[in-house]
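Here it is: the structure, laid out below.
One protein chain omitted, others in place.
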Amino acid sequence: MSQDIWVVVETLRGAVMDITYTSLAAGRILADGLGIRLVAVLLGHNAEPLAGTLGTADSVIYVDHASLADFTPEAYRRTISGLAKELAPRAILFGHTSMGMDIACGVSLDLNAPLISSCERVKLEDGRPWYSSPTCGGKIIAEGPIPDPVCVLTIVPGGYKPEAVRLPGPKEVVRMAPSAALEGLRITLKKYIEPQAADVDIAKEPMLVAVGRGIQQADNIALAEALAQALGGVVCGSRPVVDQGWLPVPRLVGKSGVSVKPKCYVALGVSGAPEHVEGISGAELIIAINTDPRAPIFNVAHFGTLLSMFDLLPALTEKIRQAPRP
Amino acid sequence: MHIVVPIKLAPDLVEDLEIDAGGAALDRTFLRLIINEFDDHAIEQAFLLKERGGGQVTIVAPDLEGADDVLYTAAAKGADRLIKLIGDFSAGVNCHALARTLAKVIGDLHPDLVLTGVQAHDDLDGAVGPLLAEHLGMPYLGYVAGLTVSDGKCMARKEYPGGLVAEMDVALPAVFGIQAAEKPPRYVVTSLITQAMKSATIEEIETGEFDSGGAAAVERMSRLEATTHAEMIEGSTDQVADKLVAVLRERGLLAPRG
Partner (left out) sequence: MPIRETFWNIPHWAELVQYVLMVLTMLVFTYGVFRRIRRWRQGRPERRTDRLGARLGSVVVHAVGQVRTAREAYAGIMHLAIFWGMIALLMGTALATVDWDVTRLFFGFQFLTGGVYVVYELVLDVLGLLVLIGLTMAIVRRYMLRPARLGNAPRPILAWDDAYVLVMLMLIALSGYLVEGLRIAVVQPEWARWSPVGRMVAGWFIALGDPTNRNLHIALWSSHAVIAFTFIASIPFTKLFHLIAAPANIFFRSLQPGGTLTVTPADREPGVKVWRDFTWKEILDFEACVRCGRCQDVCPAYSSGLPLSPRDVMIKLDAHIWARGNGHALAGDVITPDELWACTTCRACSQACPVFVDHLASIVDLRRSLLAQQKADARLMDTLGTVRRYGNSFGKSDRQRALWTQGLEPRIKDIRKEPAHTLWFVGDYASYSPTLLEITRATARVFRHAGMDFGLLYEAERNVGNDVRRVGEEGLYELLAMKNKAALDKCDYAEIVTTDPHTYNALKNEYGLTRPVYHYTEVLERLLASGQLSLIDRSTHVVTYHDPCYLGRYNGVYDAPRRVLEAIGCRVVEMPRHRECGLCCGAGGGRIWMQETPGAKERPAESRVREAAAVPDVGILVVSCPKDLVMFQDALKTTGLEGKIVVKDLIELVDEAIQGGTPQ
C-alpha cells in the first residue's frame, strides 16, 4: 500500500469529536498537495456507522474490538502502532486533545517517527509539506517541514473549521482486525462521570459573553450578566474563572470545556490562551475587551478595545438596551 | 509511596519574547523562565496525595535560572527530596531530550507515581509526561484532574471536552499528566522558603549529553504581533460603546425586545 495521510478518529460515547474534522481538513490539504490518499482510522466496537460523516477521507479503516469500545491509552496506542507498522502511512494526525496526546508520543516512539505537536495549520511549500504551530501561549509561531518518511502530528483546533469537512459517507470502509494483542492493559476505564447538569448549553447559544481572569472577582460577573441579558445571551468563561468556582464547569469554554459557535462572542478580560481560543474558532463575530494590547485574544477577535471593561460595560449595556431594534 | 514530580521551566509570557538571530528559536539572552503552570499543579497534587496517604515527594528540576527557587519553594511546602539536574540546559532542551534525561534519574528513584504537568506552553514535540513514561516503561494517562491511590492502584479522573470525566484505574507505577490539581496550588509564605533555603539540601545529578532525537525541526519562528486581526476601536467610553452597538446592529445581532 502506498503512503497515506492518516487521521485518527476521536470518538466519545458514540459521537465523533469536532477535532477529527479539523484534522481531516488539515490532512486533506496534505494529501491533495502530495497527491496521496487521506485515510481516517476509526477504532471502536459496533461503531462502524460513525464512518458516515467521514466523507472527506478517501477511505476509512475501521477496527472493531470489544477493548476498543471506549478510549483507553494502551489499547488504542497498540492498535494504531500495529496498523501503522503494517501499512506505513506518510503521516499520522491526532487531535492535540485528552485522547490524542495520551497516545501520539507513544505511537511516534513505536514508529521511530518524529513528533510535531500543537500544529494549527499545514501547507505545501516548494512541494514540501509544512506545519505551523502556535507556541508560548500563541505569542510565537513555529514552522518547519513535516519530515519524511513518516511523521506524527497533533492538531489543535482553530486552523480549520470542522463544519466544512463534515461530509457524508467515505468511498470505502476497510475493516481490519487489531494486529496487536489487547490483553494485559494497565489502564482500564471504570466509568464516566457526567458533568454537572448544565442549565444552558453554551454550545448552542448564539450570543455569548465570556469572562476571563481580567474580571478580577466574582462580584464583577454581574457586569457580564447584565451585558449578556441585554444581548439576549448567556455568560461563559475561561479556565481561571471556572477554577475559582465563579462559574459552573458547563460554562467553561475551551479545550477542556465546550467548543462554542455563537453568532457573537464578547470576550471580557480574556487573554486568549490557546486552550481557550481553540474553543471559539467557530464564533462568527468576536469582540475582545482587554486592557493588555498584547493579549493574544486580539489575534482572533474581529473587533477589540483596550478600554477597561469596568468603564465600558455599564455604558455599553445601557446603549444596547436603548438601541432601536430593526 | 514515593511520588516524583519532574518540573520544566518555560518562558514567562509576562515578558516580551524575541526570536534569536538564527530565526528558528527564542532569543534566550533576556528570557525569563517560570515553572510550567501545569507542573505547579502536579506538585500540588503530589502534596495532596501525601497529606492523604503519606509517602515521600521528590522534586526534580533542570539547572536553569529559577530552579533553586522552585525547589526551595517545594521544600517549604513539604518536599522530602530536591534534585537538580546539572547540564547545559541554557540553549533550551526539547521534551524528547528532557524525558530521556529524566528517565535515567527517575528510574533510579523507583517511584510509585510520577506526576508531570500535562503539557507546557512551549512544547513543540509532544509532552514530557508521555515520553518519560515510555522510557520508564510505565503507563501514561494525561489530562488528569484528581487522583486517589489505594492498594498499588490509582484511580484517576481524566477530563474530556465538555466536562465529561472518565474514571480510570491505573496500575502503579505510572506516569500522570496533570491538568489541574484538586485544589489550586498553595501559596507558601516567604519566611518558610527562606528557612527551607537554610535547612534543605539540593542534590545535584550530572545529566551528560542530551539526546533530542525524535522531534521535528523548527525551521522558522515568528512573533505573532498583537492586533494582527482585530480592528481596534479607540476613543472615549461612549464612542467605543456606540461603535460596538453599531457593529451589532449592522449584523442584526440586537435581540428583539421582549
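Just so it is clear, A and B label the chains in written order, and each chain counts residues from 1 on its own.
In this section, a contact is a pair of C-beta atoms (placed from the backbone, for glycine too) under 8 Å apart; a residue touches a chain by one contact, two chains touch by 3 or more.
Only a predicted model underlies this, so the values are computations on that prediction, with no experimental measurement involved.
*Asks:* Which residue, B:L48, B:M155, B:A171 or B:I193, contacts the hidden chain when the whole complex is considered?
*Replies:* The missing chain is touched by B:I193.
*Asks:* Just name the one of A:S59, A:T188, A:Q229 or A:T291 that touches the chain not displayed here.
*Replies:* Here the residue in touch with the unshown chain is A:T291.
*Asks:* With respect to the chain omitted from the figure, which of B:M1, B:I19, B:I34 or B:A200 is a touching residue?
*Replies:* Once the missing chain is taken into account, the touching residue is B:I34.
*Asks:* Please output the residues of subunit B touching the missing chain, sorted low to high.
*Replies:* 14-16, 34, 184, 186-195
*Asks:* Spell out the interface residues on subunit A facing the chain that's missing from view.
*Replies:* Touching the chain left out of view, subunit A contributes residues 216-219, 244, 291, 306, 308, 310-311, 314.
Assume only the chains that are shown with their structure count from here on.
*Asks:* Roughly how many whole angstrom separate the Cα centroids of subunit A and subunit B?
*Replies:* Each chain's C-alpha centroid was found; their separation is 20 Å.
*Asks:* Could you please specify the touching residues of subunit A with respect to subunit B in the complex?
*Replies:* That would be residues 12-13, 17, 70-74, 97-99, 101-106, 108-109, 114-118, 131, 133-147, 151, 154, 186-196, 203, 207, 231-233, 243, 249-250, 252, 255-259, 263-264, 273-274, 285-288, 293-307, 311-312, 315-316, 319-320, 323, 325-326 of subunit A.
*Asks:* State the interface residues of subunit B toward subunit A in the complex, per the touch definition above.
*Replies:* 10-11, 13, 16-17, 19, 24, 26, 96, 118-119, 121-127, 130-131, 133-134, 139-143, 155, 157-171, 174, 177, 179-180, 184, 214-224, 226-234, 237-238, 240-242, 244-245, 247-249, 251-257
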